[in-house]
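The structure follows.
Not every chain is included here, but those present sit where they belong.
We call the chains A and B, going by the order they appear; numbering starts again at 1 in every chain.
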Amino acid sequence: MAENRCVVYQGPGEVTIEDIGYPKLEVPEYVASNMGFSTQEAHHGVILRIVSTNICGSDQHMVRGRTTAPQGQTLGHEITGEVIEVGNDVQFIKEGDLCSVPFNIACGRCRACKERMTGICLNVNPERPGSAYGYVDMGGWPGGQADYVMVPFADFNLLPFPDKDQAMEKILDLTMLSDIFPTGYHGATMAGCTTGSTVYVAGAGPVGLAAAHAAQLLGAAVVIVGDAIEERLKQAESFGCVPLDITQDAAIEDQISEIMGEPIVDCVVDAVGFEARGHGSESGEAPATVLNDAMTITRAGGSIGIPGLYVTEDPGGVDEAAQRGALSMDFGLGWARSHAFYTGQCPVMQYNRELMMSILNDKAQIAKAVNAQVIPLDDAPQGYQDFDSGTSVKYVLDPHGDLQGAQRA
Amino acid sequence: MAENRCVVYQGPGEVTIEDIGYPKLEVPEYVASNMGFSTQEAHHGVILRIVSTNICGSDQHMVRGRTTAPQGQTLGHEITGEVIEVGNDVQFIKEGDLCSVPFNIACGRCRACKERMTGICLNVNPERPGSAYGYVDMGGWPGGQADYVMVPFADFNLLPFPDKDQAMEKILDLTMLSDIFPTGYHGATMAGCTTGSTVYVAGAGPVGLAAAHAAQLLGAAVVIVGDAIEERLKQAESFGCVPLDITQDAAIEDQISEIMGEPIVDCVVDAVGFEARGHGSESGEAPATVLNDAMTITRAGGSIGIPGLYVTEDPGGVDEAAQRGALSMDFGLGWARSHAFYTGQCPVMQYNRELMMSILNDKAQIAKAVNAQVIPLDDAPQGYQDFDSGTSVKYVLDPHGDLQGAQRA
């Protein structure tokens, strides 16, 4: 049986590579027994040999010690791979298929999945609706920054690429379909981005950049991206966005006015979440900053898309309220403007096929937008460290050396 | 092994009851081999002991010889039953569950199903998207006017009732969830029925009556129902609809004017389909009548919901064009009014849970609206004959005698 290396959380700031054992076609016992499965056996599952697997900003929350993740937590939920073994109730996915794996684990059989809300599947996580590979409080599904992974309900979950050779040529773009490209796109659509929209995206990390590129694909007239890190702002500028430096002491509405000629935009995307910092050169963490910015600059009647993560428990929160996920929001302002607020995990399956079509037909350049860079799986610890330092790179791990020829177009 | 009686088509005007054999947990070979299944075995399927199964107007198209159904075609797609055997990949549905079966067979794993369009599942019928139990050109899935039936992809397809005793008390309402209640509701929603709408439903057969009741549930201010049969019009009137007799020689717009004070309504539902007859006392079959009526009386900007069946092959069509499903439509009129037209099989799963909630909480009285009447399975031939004669009854077959106490409230 093959070794199966995986990135494992060891404590704040530390990840290592460990052999977690070759996956079995079975669901975690904790899930099966608590969620009423008739059996732990995953006749519906497949084993994937992982071709690419990315480091995600939401992994950072764990690695920075901002969650209750225990030592030994396996990591990785942005997975692309080739099917090498199929369960006996997998009907349509075949051995050899190269597939994108939505980060949301979903059963395809509950009320939420039937309503396309795969981000809140009711059957795969005893803690709450919704689950993911390699994440704290998500039911204990093994992580996918690894050599191999088991994907349950494979006919439902997997998106096979139509042509393997073509897919390998665009693998750095396609690898973004498992999470950040759909997540950014979800943020942009929730915010109402469409032809001619003016848009502000808070945060120029990979999800923010993906939201900005998605806004462009959706036809936005102007896309402004705000961040505190110069390298990230330059990355945003590199594909046509207007940078907004939040370390400046000007009020956000004045910064927007300078760009737009009015202090408002049509759409705002929060791609930052609960680890937000305040404005100005001296600011520290201020978790409601982005939400309050959004209410300040979103046009009356506009929508605010919030793909950025907000949590119910944050041991490192700035105060007692933040530690239990409570934020001081200028809700009276939002109400006066008839704002709508959309939250939650992206249901990847609502978007990934369409975005795949965009990539395969050269309409989307997501790898370039997020500055994808390939590193070996064993270099993941260094990748985590560099990413945490604010470098504007999206790290793509290459467990089996399949991506050695892959480059950004 | 138990006998399994089923209604079987023998030729125009004739059905009989035959033993078709106890169902197996396998998909039809024709489907499995042509649609790329990895195996014919239905690990995903269950066997149901059928509690109720209704005769449908669309069965009549076959029995009247208006389709290419061959002799021996098994019938029945409006099924409610109790799970008595489960495949080994059925995780959440359990033995003993009493369930409604959507008439659309759907895999839950293809693009269409993932987009909630279970009426056009891509994996279950080699002839075209979409399938059903016991229907011509639908892949050969056995009919369910029977003692037992196999339901594939059971976790996805089945709607279990929350409480069996409560369900048996309302079984005459709940049995309508497999087809006509959602189909009527689909028609009404496609037509844009909502609070305060004025609505015309063409056809007072069971689907028309279901559409009319659905329009009421959706908040319609006025619901007019048109038909040529007095008994059916009286049935519509019995639950608050306004009858419109199409055998009168007045123009439809004048009949509408007399009721509404204007010659138009907000919404039109075509619950008749291709066997439509013309207006007036002397009219014969005229397949585009209802569609042209709809364009005549739907308000500019309004929508036309078309749950009534139109076919691509009608051996009994009035002319060569009708025989290949071509109709002479007043499309210029519809265009001038910016009409929208919505067609196709109802994706039952989009509606059945919500309608079940309405029934269980006494908000919907669908059995009363369609005049449900229980008869033994063996009396199905007589039921077909009576239904064809135009009686305003919805026949519910009772294979195992479970419904002997069931009555309309």
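Heads up, the rule we're going with is that a contact is a pair of C-beta atoms (placed from the backbone, for glycine too) under 8 Å apart; a residue touches a chain by one contact, two chains touch by 3 or more.
Keep in mind that this is a model prediction, so the values were computed, not measured.
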Assembly copy number, counted for this structure file with 2 shown: 4
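By our rule, only the chains that are shown with their structure count from here on.
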Angle (degrees, nearest 5) of the CA superposition of chain A onto chain B: 180
Whole-Å gap between the CA centroids of chain A and chain B: 42
Chain B contact footprint on chain A (complex, rising order): 36-39, 41, 43-44, 86-92, 94, 107-111, 114-116, 123, 155-156, 349, 353
